[in-house]
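Accompanying notes for the structure given below.
One protein chain omitted, others in place.
Labels run A and B following the written order; every chain starts at residue 1.
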Amino acid sequence: MNDTSSFPKQESFMKSTWKLLWADPKGRAGVILLIFVLLFSFLGPVLFPFNPKDMATTSKEILQAPTAQHWWGTDEMGRDVFRATLAGSQVSLVVGLMATLISIIIGSIVGLIAGYYQGFLGNVLMRITDFFLVLPILPLIIVLAVLFGQSFTILILVIGLTSWSGTARIVRSQVISLRERQFIDRIRSLGASDFRIIGVHILPNVLPLIFANTVLVIAGSILAEATLAFLGLGDPVHVSWGTMLHYAFIAGAAGRGAWWYLIPPGLGIVTIVLAFTLTGHSLDQILNPRLRKY
Amino acid sequence: MSFLDIKNLVIHFKSQMGNVHAVDGVSFGLHEGEILGLAGESGCGKTTSALSIPRLLPDNAMIINGNIFFNDEDLLLKTENEMEHIRWRKIAVVFQGAMNALNPVKTIENQIIEPIFQHEPGISHREAKHRALDLLIQVGIEPSRARNYPHEFSGGMRQRAMIAMSLVCKPKLVIADEPVTALDVMIQAQIMNLLKELVSKFNLSMILISHDLSIIAETCSSVVIMYAGKILEKGSVSSVFSHPAHPYTQALIRAFPDIHKTREFVEGIPGYPPNLIHPPEGCRFFERCKVRLENCQDEEPSMTILESNQQAACHLLNK
Partner (left out) sequence: MLRLEFIVKKIGQLVVTIFAVASFNFLLFRVLPGDPIRLLARAGRLTPEAIDRLRQLFGLDQSVVTQYLYYLRNLATGELGISFTYRQPVIEILQERISNTLLLLATSTVIVLIIGVSAGMIAAARRGSKIDSSLVITSLVFWSLPTFWTGLVLIIILGVYFHALPISGMSTAGADNLTAFERILDIGKHILLPTITLAIVDMGQFMLITRSTLVDVLTEDYILTAKAKGLPSRKVLWNHGLPNALLPILTTTALYVSLIVGGAIQVETVFSWPGMGRLMYDAVLRRDYPILEASFFFTAATVILANFITDILYMFIDPRVREA
């Protein structure tokens, strides 16, 4: 039968986005890496639990290259690097995800309000946003961590509360262009409530952009945690990849050529960040029409 | 028809959802000195057809079939290098100046002179500048404003600058793509008159693309009506506009009020053009047509020649 309908039936948006993501080699690689990382960090510590108190008894076992007993060698306290790496994965993921949650929520709300209401409120919000954009991130989070402590929670708050500006700018400019395109002023004058307008007209069109941005922010948050931990500001109680590298560095692992101690946690960080970066970059291309290849 | 002759042009676009059959078997031609109007709704394939002449289609365009004979040479067989020599020198384009068609960080003068140096490398700077300023005067722009940037010009002035720029290498054929669409009505009239004047003064041939039939009626001698990648009717402007043969053309003309007639109800054409990724088998206008014969949905009508100056593709004409 001849289908002469005007437009192709709208496949669910999520479904078509997923299809495009999987079709893009970068997106596919990112998703596969993500699954691998999630398996690694959730199954790993269960199958190979890490006991931080399980230290070396003889000096030979300290900073030992990989053996049959310790697949990835030992650290400066004689602990098994393989198990430590598995254990450290969770902290990186959790801190990254939670911090991103905070960052995205703040950024989206600020961007929405600034874009929708504009005027004085909008201006003030944008000034604050620009101020945070201009502050160099790493020095800022270092200072905040030093001043306010190093617990898990503080780290999440610090990273989350300092990285929202980028999202705010993106959301705001999208909302502004949507306002014009969807004739929001006219709809408002007809009496529709702001909540309704935002919910029906604006939010659905902004969410894809926020989503693509979120994935990239996760990558940044994980890197931020790792860097803070490396510099000695990580949570001393929970081992994360960044803290492992911190202790490795302090113990002079680099100068002593203890590559087995340095490579796994670092590679872990790279893998997780790359997984989110690849996925986020691919999503960005899909959801931003001008970047699309044919 | 030996100046420009397009035969059976088929152009598809690659897209993420499949191939778009943007131009599906289009043939038309131009005499020297003629102004041809290419009319139709947005998305009907008129710009694609016209821009395929200087081969300025985007990367995802595939010219599947056809010939474009310009001065008896098939342009579709030329290499990119050869086309670079033909562009602007023989075939120039006037884009919608109101949009971003002018480089925002270069002066108007700079952009007008640029093609002169490209195509006549030996020319002296003084002579090139003289030619540019001279053309600016011809289109009604003060030479003192040549050093301005595009954003300092009004929409109408930008369009004039685009026209001046297009003529600077003395082309034979000018393609004007919706030259006055974004301008207000008074300026529209001025610009269209300017175009007509320049065409006769410089002995040009022109293809005028527009969705606005009134502009085509005023300026062109022949017209091609396109819809969904096909030509539905073509012929001399006088014939087509006074007795349109195709239901679509009739509906189009009815959609534009005539200032001379008594007041009538202006009708639009309800519905949307068909999906060109899976184009319909029969007549493409079937969905929106008021007359629908039995074979219209399954059989595509071929061009019927009416008087010597008119052709239309409609089963009604074969009865």
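The rule is simple: contacts are C-beta pairs under 8 Å (C-beta built on N, C-alpha and C of every residue); 3 or more make two chains touch, one makes a residue touch a chain.
Nothing here was measured: the structure is a model prediction, and the numbers come from that model.
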Contacting the left-out chain in the complete assembly, out of A:Gly119, A:Pro139 or A:Gly191: A:Pro139
Out of A:Gln64, A:Thr129, A:Thr227 or A:Ser240, which is the one that touches the chain we can't see? A:Thr227
Tell me which of B:Leu75, B:Val93 or B:Ile209 is the one touching the absent chain. B:Val93
Hidden partner sits against chain B at residues 54, 56, 59, 83-89, 92-93, 95-96, 99-106, 114-115, 118-119, 149, 151
Given the full complex, what residues of chain A touch the hidden partner chain? 25-26, 131, 134-140, 142-144, 146-148, 219, 223, 226-227, 230-233, 245, 248-249, 253-257, 259, 262-263, 266, 269-270, 273-274, 277-278, 281, 290-291, 293
